[in-house]
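Okay, here's the structure, questions in a sec.
With one protein chain withheld, the remaining protein chains of the complex are depicted in position.
Now for subunit A:
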Amino acid sequence: MTGKPERMTGARAFVECLYRENVEVLFGYPGGVLLPIYDELYDAHLHHLLVRHEQAAVHAAEGYARATGKVGVCLATSGPGATNLVTGIANAYMDSIPLVAFTGQVPSSMLGNDAFQEANITGITMPITKHNYLVQDAKDLPRIIKEAFHIASTGRPGPVLIDMPKDVTTDEIDFVYPDKVELRGYKPTYKGNSQQIKRAASAIAKSKRPVIYAGGGVIGSDASKELLSFAEKIRAPVTTTLTGIGGFPNDNELYLGMPGMHGTKYANYAIQESDLLIAVGARFDDRVTGKLKSFAPNAKIIHIDIDPAEISKNITVDIPIVGDAKNILKSLLPHVSECDTKEWLDKIAIWKRDFPLHYINREDAIKPQYIIEQINEACPDAIIVTEVGQHQMWAAQYFKYKEPRTFITSGGLGTMGYGFPAAIGAKLGRPDKVVFDVSGDGSFQMNSQEMATIVQNDIPIIIALFNNGYLGMVRQWQALFFEHRYSHTTIEDSVDFVKLAEAYGALGIRVEKPSDVRPAIEKAIEANRPVILDFIVEREENVSPMVPAGAAINEILDLERTQ
């Protein structure tokens, strides 16, 4: 910038700041207090995607962030618009996704008066944001936006919310965008402590039965290549958490699949019998660890994480290394060499042979696992986004992900209704990819109104809907632990999804026979337009294997064999 700073309104400054942050897509929904901003957006060179519900805006922004690695951005009006973002913000917080959420707010002079469409959104979101702001003076807006993008995308990523009273958007300021951020209390550690790295290398050298346990942090820090080099160099098997899926190529011989409640038997057995567990960018979630006291009982634990608060939060760690996963793996590589793991890998190979993921296919009913396998064969490079439930676990188990950011799912919060809008964000971020929303009939109905969004904007997403007429995962638990008393989990015949697709102007295809599965998938890919594939699947198929909540992770139920 040369000469005097340009004089402009807060609304104009908002748009300028988004330009400076290279924001390409903004997911939003207008409202009264946002009118000055929407008026500026009318002429702005920004792709604003109008959703049909603010929850979809935040999920879409998150899907965009996960698919691209960039910061996702969403915008909602005050009061109900803002509170509709809450679930999505919490979702981003739990899975450490970089997100900046903007909300409109009533004018400063009316704050606290219970004015029309007023909600204390900074108060509401304090526990579910990495940080949040109520802008009190328009001249602070550029600095705050700069800080928000910095905070969201650095250290352990997370959501940041900026609440903008209406007068902040109408007041005039001299626009200056800061070059750098100065936050004296915020200095993330990126480089691992060299002594701890040497200690880790020494523990690795002594290990006979190591297991690498990689989480979403590997994807967040773009450390997949380093993880592959590291695992291959020390010859250690790798298991990835739900949000870590894609962080290690699934077709690699060292890959063990996912651990935990619906993990593979061999991943769980390997963790339990390991003498060294190397956690990389993974928190020890209860869905992974099962009974904490019995988790990896004989293993020393190395924990690499950018967030010091994750170290020894749930599991006592022997060698903590705080820093960025990519940096630390790079630093660790020269200090390690091939471990003597032949015997260990042979043992794991026997577990893999004896306890593979499996299901019994049938010719007269469509098995959900079969659909995932067919999507994988038809489109191995697709981005798979999921809702939450049984279909989510099958998508995690049966698709062979080869690269990061191709599996997008709600991990920590388990948000039904997440997948479809997240798929919209993923498709806008990666238009070169075929994007599937793998969905249950229950989850899909939580945000199915977004069909209007994808049709209006011609966004070709394939919704692979596993229609079993149940809220499937809850039904599974009722079957196993509540004597098949299916209390309020039956939703059959509630909607004709083909007609729903057609009502919105999309393509609807019902699939009732296994032999029609593959042709329908291919037809949907070829159509290159919004499609609902309504797969009528085996109604009471269970996700297997399963570790009951609170059990040790090697106490596994093999449901198919006991049915």
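By definition in this document, a residue touches a chain if its C-beta (ideal position, glycine included) is under 8 Å from a C-beta of that chain, and two chains touch if they have at least 3 such contacts; residues count from 1.
Note that in this section contacts and distances are computed from a predicted model.
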Candidate names "Isoquinoline 1-oxidoreductase", "Acetolactate synthase small subunit", "Methanogenesis marker 15 protein" or "Electron transfer flavoprotein subunit beta/FixA family protein"; UniProt protein name, chain not shown: "Acetolactate synthase small subunit"
Selected residue (touches chain absent from view) among A:Leu50, A:Val176, A:Ala309 or A:Ile360: A:Ala309
Residue, one of A:Val86, A:Ala119 or A:Ile151, that touches the chain absent here: A:Ile151
Positions on subunit A where the hidden chain makes contact: 122-123, 126-127, 130-131, 134, 136, 151, 183-186, 307-309, 311-313
